[in-house]
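Just below is one structure, and these are the notes that go with it.
For this depiction, one protein chain was excluded, whereas all remaining protein chains were kept in their positions.
Naming follows writing order (A and B), and every chain is counted from residue 1.
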Amino acid sequence: MTDLLLLLPVLIITSGAILLMLLAAFENVRDEIACFGAMVIFLFGFCMQLFGLGQGDARIFSGVFNEMLVGNSFTAVAGLIITACGFFTCLSSHTYFKQNRFITSEYYALTAFAASGMMLLTMAQELITAFISLEIMSLAIYVLVGMHRRNIKATEAVLKYLMLGAFAGGFFAMGSALMYGGTGSTKFAEIAGFISANGFFASSILVVGAFFILVALLFKIAAFPFHAWVVDVYDGAAMPVTGFMATALKTAVFAVFANFLILDGGLQASWVEYLFYIAVFTMFGGNLIAIGQNSLKRMLAASGIVHSGYLLIALVAFTSRDFTANVIVFYLAAYAVATMGMFAALSYLSGEDEQRITFDDFRGLAKVRPFSAAAISIFLLSMAGIPPTVGFMGKFYIIVNAINAGQVLLAVLAIVSSVISMWYYLRLIITMYFHEARDDFAVAKSPLAQATTFFLVFCVFALSLLPVSV
Amino acid sequence: MFEHILSVMIFLPLLVGVALLILPVSKNGVRILGLAVAVVVLVCGLKVYADYSGGGGLEFVEKLNWIEGLGISYHVGVDGISLFVLMAAAVLFPMVFMLFTAKSKAYYCNLLIALGAMVGAIAAADLVVFYIFWEIMLLPIFFIIGLYGGENRIAATIKITIYTIAGSLCMLAALVYVAVAHHTQTGVWSFEIARMASLELQGGFAVAAFVGMMLAFGIKIPLFPLHTWLPEAYTEAPYSTTFILSAIMAKIGVYGVIRLVVPVFEVEMARYAIILAYCGVIGLMYCGIAAIAQKDFKRMLAFSSASHMGIIALGIFCMNVQALTGTLFQIVAHATSTGILFLFLGILEERTETRHIDDLGGVAYKAPVFATFFAIAMLASCGLPGTSGFIGEFLIILGAVKFNMVIAVLAGTSVVIGVCYMLWLFQRVFFEEANSKTANFKDLSAYETLVFLPVIILILVMGIYPQPFIAKIEPAAQKHILQMATQDNPQLAERLDESGLLKLTND
Partner (left out) sequence: MSNELVFSAIALLGIAFIVPLLMIVTGVLGPRVGGKAKNEAYESGIQHVIGLADQKFSVKFYLVAILFLIFDIEAVFMYPWAVALRELGWFGFIEMVVFMLLLLAGLIYILKKGVLNWR
């Protein structure tokens, strides 16, 4: 029964996705119906996930699935983030596609398919399952990125993403094969057992395999040195899709990363030294890219790289299984709330065909739309880690975790990086508040994206009060 | 109500500030409501002051578990040290609603948020709670300077924000380091400030954490090499905000050093106090000399304020009871003198529409009440006997004598610089010939006189009969120093003997 409860959200989202796909096949079904259908599905999945929270640690239907999937509080919270992100993406898409008319009803089905892949990914305890769910997710995302077929930027984005993503997928598959060759198993737990029994460097095949898998995962989370694609891809994708990618996709991949590396895989000790440098370069590389951007979307993409760096700190600084897992998932939630809110706000503020997109376009927003400007400011402050927002608590936990694990230097570097990142977050606030408006900031009729934005503002504060257990 | 009095003082302004931002209330309505809230905070503050028993421990404690796993709780309380900073905030705050009219209602809302955050930072007894309020404090200032400041407001607001946030983030790392050290030493997670005092921190990281914390507070005070944001921010901010920055926020920096740095990092403090004390003295001299050279009276007063903060900071680093008592006393004295001067200058600029000292003259003949009040605040700021400034600075220099003769002599003589520029300013603005700008200068109205009168009386009372104030301060200061000295720490005891800091009584 517990097993079923833990699996139910994935089942709901998957069958919902198929249902939406069939719905999309009927020409007379309007996009709006698909949109509301997707919302209902995501909401239902979210509630079921909430229900399954705290149901304990279980290998789901280990007889049937042969211990491929696991359900625990870590995967449940990651699932909550993903379903919530899916839900909010649908809401902001509704508004966005009032002003950008290139939607087909498959959009929502693809979103749900991607979400189902992500949820499976968080639960995966085995390399092949992880690979399959990674590809379910990625394929749907590729299509979503290239949804705007007539737009040259979207085409460029999807081409880049597809090419590099296919390589990453190939790396993952190759790495899995080598891991299997090295350890005789594809299960995280058994690989960990092998490593603790024989040592990591006992088998060179294992080392190469682990390296390949790390490359694939680092690519997906946009960590240095595999971060170059992210700016162009985010730039080309539609606003809600970018938001979905930045939040849900990152959550899913980080969950499997954490599972693979530390929670069940036991690989962390062998890679920690390299991950240290990767984390540092990811933070500072991301900052360097972000400082130079003029487009908000590109800035947010680059700041996403920086946040990946902070999350990598939690992977490097491993204290206790529970605390580190909680820190990671809390930070993911914190980042998701702010980023989702940001993209929801941009979904309705960017206007017809995403005409407002640079810093300058948002000049004086506070004079015309004070509430939207306030909401954006709150999201930015949360990303920058200024209290009393959830972003601050996330960063606080990361730093506590890092210092507690003895990684004081990493914590200090994270702080230096946050100081640098203040510049581009503040820059938008300054542009919105301290300059005169030139635009009337006309927005679409649909109020859903606005509602999402303001609900997420509430979440930014509410979630910051949520205590994390050690 | 009374067991939650501190929470009321913190959250009432915060919540009302945010609510008024959202609700469609007129500008005047917001101003009146803001004043009402500030008065409620003042009344609560007076109640706290009256009921404070003076034992030296935390009183009016509220504790609510928050993140139990890490031992973080919403924990506030007041002791002798925070009491005076709290009173300075509560007493002076209503004035900013009374005197100047702002461009829009958001100004008053921001002020209210700042008030709540400041009270929160002062009353916090938990490191995380302190940090959160400390950071919230900055946000309204950022918006106020950016929205309502002068010509270079954007540069000024970026400067103050980046400086302060860089400092704060260093402090965050230091705070977490201290809490983690507490966990490793005792096995218990806690972020309670009082518990951190028992820690024994050693090694390079401890020094780094000490430096991190000193950076945060040093920027806020501002201590000598970190003061470069101050002239811009003070000059560009509207007068009432400069007043808050100078009279209250800078004091919270001082309070932070006394509260967090001194008890936790006794060893480092003892080792580096001399350097920091020199920073204080150099700041006192440098900013004083810079103030003489200014042509813009607001900028001049900004430097003057920084200069006087140097001597207040010096009082902490001497680490004995006299100096600490003097510092706490001077916190209120500086707020009521230099702080108030900003408000006077605001009135001056409002009526003459210039900030150039040389454009003015002869105000004293046109506005005798204004000139008298200004003179009293100015003389208190210079430390003339009979005013509050004298007692504080005298105690600090007395403490400095025990600490280091050179510093004491430098500090004592540098006070004269303050007299120089203040009197020169007074001469150029209030005496000499009246000109076209000052010919029609109106004196303080009855309403304005009434607003300023309590503060002027406070300056004189604190100067002539300081005993009741010192009686409240001294036990706390004594307890603070004792706590530091009696900690089982031979290294510290040695250092204390050398510089004679173990003399704890107020002979």
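As a working rule, a contact is a pair of C-beta atoms (placed from the backbone, for glycine too) under 8 Å apart; a residue touches a chain by one contact, two chains touch by 3 or more.
Everything quoted here is computed from the prediction, not taken from an experiment.
> Which shown chains does the chain we cannot see touch?
A
> Which is it among A:I18, A:V40, A:A269 or A:A462 that touches the chain not included here?
Once the missing chain is taken into account, the touching residue is A:I18.
> Determine and list the subunit A residues touching the chain excluded from the picture.
Residues in contact with the chain left out: 18, 21-22, 24-26, 64, 152, 155.
Everything below uses one rule, namely that only the chains that are shown with their structure count from here on.
> At what distance in angstrom does the C-alpha mean of subunit B lie from that of subunit A?
Chain centres of subunit A and subunit B, defined by C-alpha means, are spaced 43 Å apart.
> Touching subunit A in the complex: which residues of subunit B?
Touching subunit A: residues 21-22, 66-70, 72, 128, 131-132, 135-136, 139, 143, 146-147, 153-154, 157-158, 161-162, 165-166, 169-170, 172-173, 176-177, 179-180, 183, 189, 205, 208 of subunit B.
> Can you name the residues of subunit A that touch subunit B in the complex?
323, 371, 374, 381, 386-388, 392, 396, 399-400, 403-404, 408, 411-412, 415, 418-419, 422-423, 426, 430, 433-434, 465, 467-470
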